[in-house]
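For this depiction, one protein chain was excluded, whereas all remaining protein chains were kept in their positions.
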Amino acid sequence: MMEDKLREFFNNNFKDAVIKEDKFRGDISYYLKPESIYDVCEAIQADASLDVKFLSDITSLDWLNHVEEKDGRFEVVYNLYSISSTYRFFLKVRLDGENPTVKSIVDLWDSANWMEREVFDMMGINFEGHPNLTKILTADELDGHPLRKDFPLTWEQPKFTWNLDDPPEVIK
Amino acid sequence: MSNTSKTVTLNMGPQHPSTHGVLRVILELDGETVVKAEPVLGYLHTGIEKTMESKLYYKVLPCTDRMDYLAPMSNNLGFCLAVEKLMEIDIPDKVQWVRVCLAELTRINSHLVWLGTHALDLGAMSMLLYTFRDRESIMDMYEAVGGQRMMTTYIRIGGLAMDIPKDFEKDIRNVIKVINNGLNDYETLLTNNEIFINRTKGVGVLTADEAINLSLSGPMLRGSGIKHDLRKANPYSSYEKFDFEVPVGENGDAYDRYLIRVEEIRQSIRIMEQTLDGMPEGPYRAHVPGIVMPPKEDVLYKMESMIFHFKLITEGFKAPVGSVYQGIESGKGEMGFFISGDGTNKPHRVRVRPPSFINLAALPKMCEGNMFSDVVCAIGSIDIVLGEVDR
Partner (left out) sequence: MGIEEKIPDSIILTSLDKMVNWAHKRSMWPLGFGLACCAIEMISTFGPHFDVARFGMEVMRPSPRQADLMIVAGRVSHKMAPVVRTLYEQMPNPKWVISMGACASCGGVFNNYAIVQGVDRIIPVDVYIPGCPPRPEQLLDGILTLFKQVEKESIKDDHPEWGRKLV
């Protein structure tokens, strides 16, 4: 029921913004055009009949060197939830590898503040209009964004070597 | 701190006895009033999500224990459910009931540590001793099923690591007895304790709208008066078969959250008793050759099982392209696993929806404009585990 409502909502208001609808293992996700994400979120939050008020999570994927890369290297996933109808669905946007940027939704949800900061820190996606887009988890000295596929797992910037005879090199 | 400025900047942590680990908060004080509170995270950043991407699906599991180390079995459960959803594995009844029982035991474990440390922060030193005394019985139970005190990795993809021990029911009933006795002690000490009430009532208040806007979950959300529990809303692992109440607060302050957590321990005991009363018989692991590890007894005596075991250990199984999300209600809130497969034997991306990380984002709102001495109480009432906040 909620699924039909959602489809109707997108058909009526954002027919151009939806690239495709995807259903995998029972979860609906809508692939949207990156520039429309703020408007869609705003409309969803304001829509009383949908009653989707809960932003569960924001996360990101990196499709480097994968077939999926053709639609854009990065993918930002917005995980939305409706408490009254206990329904969960996903909004996804694809961004290209060079300077991935998407509009921030901090104005709509306070919780998006830290979630977007984490995505920025770990994946290097810029959120336009974010009030304080700085590192949140990784060390200040660390260059790069660890969750990108081209970031090596055992990268190490040798700092703490006072008792090692031959300090390690940067492992790449 | 300069003489001309009106406010004082105070650094709290990362080494501070009541930040529950290595949280750092930068406070701006105007006299005794907090003007601004800014949490600084990352002092325990472990790169767990990146590490998970480099491991086979089976070998990711030990990493999940080490995130929310007060509730290891909840993490195992969340990850296994997500992988089972991705691979479409059906789980035998008995496994589901044992999982429910252990997940509730884990919730009690998590709440007990919270109760002890939170009360310690507020000056009730003996609470820590009592809760850790009773927690030992849970640790013994963990050891009985999984062989380890904390990081059991007992819940595996498609089932359990091994069959439940012979005395499982008797032992769990013993634990329930210990916890029930302890719970009466705690409530006698705290619930009507004037000092405790004065320190917690009206502290860290969040209204229902604020709680939803901040995406809070677990006791934080329920404390603000919203009756939402994933065990009831989107039942997983056959939670719909059990009868329990979801406690809800009214004022959204630290005292309500305390009452909710204590009541949740009672409800967990109720669920555990129900699982024991109706424990079904059956295998302890689903029979899905090629994806679920065959039972160890078969590996020793049967040819096919040994081959599957060898293949699974060396190359694992291949997951389809696509992403699934599975949220569970852990002791702290909605613990979610977002797993994206890319057609290979390693997960393309494992995203953990960390309940304490998202709940902690409410700290500035809870502190700002309130007294300085209530900051500790506000941090305590969120129930954070830094291992999960920073991952």
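Which chain is which? They are A and B, in the order written, and residues in each are numbered from 1.
Quick note on the criterion: a residue touches a chain if its C-beta (ideal position, glycine included) is under 8 Å from a C-beta of that chain, and two chains touch if they have at least 3 such contacts.
Computed from a prediction, not measured in an experiment: that's the story for all the values here.
The chain not shown here is touched by just one of B:T46, B:S238 or B:T344, and that residue is B:T46. In the complete assembly, the contact with the undisplayed chain comes from A:P146, out of A:P34, A:P100, A:G124 or A:P146. For the chain missing from the display, the contacting residue among A:E42, A:D96, A:E128 or A:E156 is A:E156, taking the whole complex into account.
Contact between chain A and the unshown chain involves residues 138-142, 146, 151-157, 159-164.
Although one chain is not displayed, chain B still touches it through residues 14-17, 21-22, 42-48, 50-51, 62-63, 66, 69-70, 113, 128-129, 132-133, 135-136, 139, 149-151, 386-387, 390.
Here is the rule we use: only the chains that are shown with their structure count from here on.
Remark: chain A and chain B have CA centroids separated by 24 Å (rounded to whole angstrom). Interface of chain A with chain B (complex): residues 24-25, 27, 29, 53-57, 59, 61-63, 66-68, 77, 79, 83, 86, 88, 90, 109-111, 113-115, 118, 122, 135-139, 146-147, 151, 153. Listed in rising order, the residues of chain B touching chain A in the complex are 41-42, 45, 47, 49-51, 53-54, 85-86, 88, 210, 212-216, 226, 228, 233-234, 321-325, 327, 334, 336, 338, 340, 342, 348-349, 351, 353, 357-358, 360-361, 365, 390-391.
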